[in-house]
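One protein chain omitted, others in place.
As written, the chain order gives the labels A and B, with residue 1 at the start of each chain.
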Amino acid sequence: MSKAESTLLDMGITLPEAPKPVAAYLPVRIAGGLAFVSGQIPMRDGVLLASGPVPSSVSPDDAATAARCCAINALAALREALGGDLDRITGVLRVGVFVASDVDFHGQPAIADAVSTLLVEVFGEAGRHARAAVGSVSLPLGATVEVEMVLELGG
Amino acid sequence: MSKAESTLLDMGITLPEAPKPVAAYLPVRIAGGLAFVSGQIPMRDGVLLASGPVPSSVSPDDAATAARCCAINALAALREALGGDLDRITGVLRVGVFVASDVDFHGQPAIADAVSTLLVEVFGEAGRHARAAVGSVSLPLGATVEVEMVLELGG
Partner (left out) sequence: MSKAESTLLDMGITLPEAPKPVAAYLPVRIAGGLAFVSGQIPMRDGVLLASGPVPSSVSPDDAATAARCCAINALAALREALGGDLDRITGVLRVGVFVASDVDFHGQPAIADAVSTLLVEVFGEAGRHARAAVGSVSLPLGATVEVEMVLELGG
């Protein structure tokens, strides 16, 4: 088991099966030492963890939990794409976080922090990344959060 | 003629002249074996194919047609940037699809599929990519869809 996955287990997180893309694309595209992870939504065991905008439909706290679920799904997709070895990840470069938001909601950074914090817990300093967090009028399947990533691979 | 462009012709698609950027930027920026394509809108022969949000102004089907037009414009921009040779493209890495959406519209993936499907038809397995599809409250010139891409170049 990779060191990263072992760290996840210590944190009480068992990676799920890699989520299937909801359409005609790849969960992870690898090229030239980079891995591009498709936008992940907070799907767990086939159920959407949170749907609708913050805060009218979902509280900021629940949206943060959903964002963390997106990050876990991204790691699950990466594990599958990397033949089980998350330790090939040498750095997280960029994270994009889209938060379904009411017009007057401006707390996207705190929600995106759930993603950033998890990545640093799993990968240490190598997990520190650039980030763009923005509000979105609506997201696929009604998801409250969507998270995409670009990572650096070694080996 | 490049193999990719010949495939497009077989599909009944003649690439238009490369669209002019609507502002002070490049249609395609090439560096280090990567090509970044600027956000393309569904402009055809100088006319916007679809404007306004889905579904109140544009049906999902018409938005998918517009998304496909964005992808064709991206290929036209790439052809010009690559001196006519689309076969220098060795892979599509990431596609970003913004869909002007009403608050309760969640079908962005099906619209983005029109882009993904076209790219796989043109480039085969190399055309398979990571993707983020999100809703947007409004897009440049009122466009219904905007599509950007990152590709890998060889040669």
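Keep in mind that, in the parts below, contacts are C-beta pairs under 8 Å (C-beta built on N, C-alpha and C of every residue); 3 or more make two chains touch, one makes a residue touch a chain.
In this text, all values refer to a predicted model and were calculated from it rather than measured experimentally.
Although one chain is not displayed, its contacts with chain B can still be listed: residues 21-29, 31-32, 34, 36-39, 53, 96, 98, 136-143, 146, 148, 150. As for the chain not pictured, it touches chain A at residues 33-34, 91-95, 101-110, 112-113, 116-117, 120, 128-137, 150, 152.
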